[in-house]
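This structure is in structure tokens; I'll ask about it shortly.
Excluded from the complex is one protein chain; the other protein chains are retained at their positions.
And then chain A:
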Amino acid sequence: MRTTTRRVRLAGVIAASALLTLSACGGGDIEDDKASGGEKCDQTVNMAINPWVGYEASAHVVGKVIENELGCKVEYKDLKEEVAWQGFGKGTVDVVIEDWGHPALEKKYIEGDKSAIDAGPNGNVGQIGWYVPPWMVEKYPDITDWKNLNKYADLFRTSESGDKGQMLDGDPSFVTNDEALVKNLKLDYKVVYAGSEAALITAFRQAEKQKKPLLGYFYAPQWFLSEVELKKVNLPEWTEGCDADPAKVACDYPETKLKKIVATKFSDSGSPAYDVVKNFTWTNDDQNLVAKYIAEDKMDPDEAAQKWIDDNADKIKAWVG
């Protein structure tokens, strides 16, 4: 589509705009172009962004390190998990930086068409569980034991749960055993589906502000926990294999070691970017901090990542090797 005449004209325009940049306006675009790239890396790394802030924090920190240290280009793609995994085989996605465990997807893409591989834990530990707002624990200290939940069931009644207490679940993409738990622990509760993370967080935020009772599904790491420190209700302790049969689960959720999944093509490419992804690990506190920069301080994800990178040069060294 590009003709030579156009190139010549373009060159003129570029010269003109470059001059202008030098003289006065200092437009950011040109600077950015040159800033990236210590070494020569002509590869583009496609980083999926699954829709939660903590994920975004991890992704942008890793992405920024790859850009700064290796000079590769990183493209971020906003995708739900399912869609992201589909992209491994097609080359549209290279990295999923935080995976909470999707047996069906693993079967399909890791064992099945082998388009993806497990690139090891990212250091974050996921803890799913049942939570109540902090004011409730102050008022009803024994509420954190599941055995007392039936005693308080009346408190949790809503227009959605009829004559039972309401147990609020979140986004359908999250792993949940809650209906089985309610049944098997003989709890006088009904699981109500909030339907999205936004709905769940809003409900907890309102519950704490207005001192309304609420019992719901939640998880760490999550930026909202730095705003309202939800308290976990202890369900019967998790033991190996207690959740093997989904219909008979009567124990708490296990801790999940979150891991990185990458496209097989990407891992085979011998790219230095793959090594950074493979070496990357950090803690829940690290992630919550960057997530807080993004969600509460409303920083741009790239700026938030850069800020953390500047403060943690030693950690970065270990990833770049």
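We adopt the following convention: a contact is a pair of C-beta atoms (placed from the backbone, for glycine too) under 8 Å apart; a residue touches a chain by one contact, two chains touch by 3 or more; residues count from 1.
We take it that contacts and distances are computed from a predicted model.
Student: What is the missing chain called in its UniProt entry, if the choices are "Chemotaxis protein CheA", "YCII-related domain-containing protein", "ABC transporter permease" or "Pyridine nucleotide-disulfide oxidoreductase"?
Tutor: Choosing among "Chemotaxis protein CheA", "YCII-related domain-containing protein", "ABC transporter permease" or "Pyridine nucleotide-disulfide oxidoreductase", the correct UniProt name is "ABC transporter permease".
Student: Looking at A:E160, A:E255, A:D268 or A:D285, which makes contact with the chain not pictured?
Tutor: Checking the options A:E160, A:E255, A:D268 or A:D285, the one contacting the hidden chain is A:E160.
Student: For the chain left off this view, which of A:E69, A:D171, A:D252 or A:D286 is in contact with it?
Tutor: In the full complex, the listed residue that touches the missing chain is A:D171.
Student: So one chain is hidden, and I want to know which residue out of A:Q43, A:N68, A:T92 or A:T256 touches that hidden chain in the complete assembly.
Tutor: With A:Q43, A:N68, A:T92 or A:T256 as choices, the missing chain is touched by A:T92.
Student: Across the whole complex, list the residues on chain A that are touched by the chain not included here.
Tutor: Per the touch rule, chain A residues meeting the hidden chain are 1, 10, 13-14, 16-17, 20-21, 25, 27-30, 33, 51-53, 56, 77-83, 86-87, 90, 92, 102, 104-105, 108, 113, 158-160, 168, 171-173, 179, 191-203, 205-206, 209-210, 223, 246, 294-296, 298.
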